[in-house]
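Written out below as structure tokens is the structure these notes cover.
Here the complex is missing a single protein chain, while all its other protein chains stay put.
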Amino acid sequence: MIKVQNIGKQFGGKWIFRNLTMIAKPKELIGIVGPSGCGKTTLLKCINGLLRFEEGMVTVGDLRLMAGSKNHTPVAIRQRVGMVFQHLNLWPYKTALENIIEGPVYVRRWSKKQAIENAILWAERLKIKDQLGKYPQMLSGGQRQRVAIARAVLMEPEFLLLDEITSALDPVLAGEIVDCMVELKEQGMGIVFVSHQINFIRRNADRVYFLQGEQFMESGTPKEVLAEPKTPELRSFIESIRHGW
Amino acid sequence: MNYHWDFSIIWAARTTLLHGLLVSFALTGFCILVGTILAVPIALILARRSPVLYGITNFLVEIVRALPILVLLIWFYYVMPNLLSVSLSAFWTAAWVLAINLAAFAADILRGGIVAIPREHLEAAEALGMSRVTVIRRIIIPETFRRSVPALTAMYITMFKFSTLASVISVSELLHTGDSIIINTYKPLEVYTIIALIYLAVIVPTTYAAKALERHPMFSVNPGDSE
Partner (left out) sequence: MNNSAIRSIKWIAVTGLLVAAGACFSGCRSPQSGTQPSSASQSVLATIKQTGRLKACYIKYPPFVIQDPRSDKLSGYFIDLMAAIAKEGSFTVDYEETNWGTMITALQTGKCDVIVSGVFPTILRAKEVTFATPLLYVGLSGVTRKNDTRFKSAADLTQNGLMIAVTSGEVGDEYAKRFLPDAKVTVMQTEDISRPMLEVLTGRADIALGDSLTACRFAKAHPEAKDVFADSPLRVYGTTFMVRRGDPEWTDFLNIAIGEMELSGVTDKLEAQYKECPSAWHSKGKAWK
């Protein structure tokens, strides 16, 4: 279980968020929504320790990340909590296959053969098997996104942090990815999904958090949060999504 | 110009010239290999900027960069044996001087490569749970080298040309071999012409090959290539 307790993060003297508390359990899909720039990506990066935070604590199972502690090593956490970045962060000088097997081979210490076999299985599921030998610049946006997803899931993490991963995909493809995520969830993975796409969150999330102005303004089931928004901020956010783009 | 050209002496001296070229290659090869290896930890220290280590390292690097290779060659060959009880042959003196010189310049090139690595590439590696050492080994060092290919290639070619300086301590590299031929034949223009052509024949294809290499996707390093 991931427990986020009262964490606060500052950038250059200004608080991005404060006193955030959140729980993510296995077999759960948590959605985090909110306007751009409100700190959703920052929150994800605090959870797996890519960014240090100034207040609070993150617990992943029996592993703990304390605020401001100089010596914490989040390496162990990251092996249990995978992440797919908004900008994918693929290594452009490695082929799709090399991107995907990097973690399992050099972190989990699988043999290359084993890693490649598993990579091919995932590539088949994500429909990128024919692209494995290509470099990222040769792939379409959607294909790259699926390579990034494969790279994270091949590590067999307990939790997956997904940052806007369907934004570059057409609805059909996005739907396929989502189905994939749901399958993973059913198999026991916990998923924390940051997205603009309210409809997807509404359909698939078990719980939703709405982040704006340094806080989780609302949280609850999709029905509670999205169908029946309580705060004016959330209402106007939902409106803007419907009409904006 | 009242000079009668006679290139037949060049043909007669071809094996000698070849031997000189091989010595130049050996000097340059050692210099590139050892100099590059030395440059990596120096570059990591310079990129890191931790106060004490950075200060000492930077100071030493600046000293080496400031001293002309010719001066270093003569000093190490003639003076060092008297100061420390350590004496190298002319070839090894030249090889080490060139290597140390290259290390100082290559370290700066690599440092630039390290600090230019996009945060995203490192975050991707860290997010997979890679330890710091593994990130350095799997991402930082390889990517730094990829970024540095153009500058390093230029540096390596420069060192190949600088290997001619070893002739001042009588290392039998190409230029020195040429001088030996001249003293036997008094045909300097023919000899220098062929030496120039040999340098061209080595350097120009190398430059083109390096440029072709840079274009391969294996060497693309910009985030835009993978977003």
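Things worth noting here:
We just call them A and B in the order they show up, numbering each chain from 1.
To be clear about the criterion, a residue touches a chain if its C-beta (ideal position, glycine included) is under 8 Å from a C-beta of that chain, and two chains touch if they have at least 3 such contacts.
Every value quoted in this text rests on a predicted model; they were computed, and no experiment measured them.
Of B:Ile10, B:Ile136 or B:Leu152, it is B:Ile136 that touches the chain left out of the display.
Only one of B:Ile45, B:Ile69 or B:Val221 touches the chain withheld from this view, namely B:Ile45.
From the options B:Val64, B:Ala151, B:Val168 or B:Met218, the residue with contact to the chain not on display is B:Val168. Checked against the hidden chain, the listed residues B:Ser163, B:Thr177 or B:Ser220 yield one contact partner: B:Thr177. Against the chain not shown here, subunit B presents residues 1-4, 13, 15-16, 34, 37-38, 40-42, 44-45, 47-48, 50, 53, 74, 77-79, 81-82, 85-90, 92, 95-96, 114-115, 119, 122-123, 125-126, 130, 132-133, 135-136, 140, 168-170, 172, 177, 179-189.
The rule is short, and it goes like this: only the chains that are shown with their structure count from here on.
Rounded to whole angstrom units, the spacing between the C-alpha centres of subunit A and subunit B is 45.
Contact residues on subunit B toward subunit A in their complex (touch as defined above): 120-121, 123-131, 134, 138-139, 142-143, 146, 217-223, 225-227.
Interface of subunit A with subunit B (complex): residues 45, 48, 50, 75-80, 82-83, 85, 87-93, 102-103, 106-107, 135-138, 141, 144, 151-152, 155.
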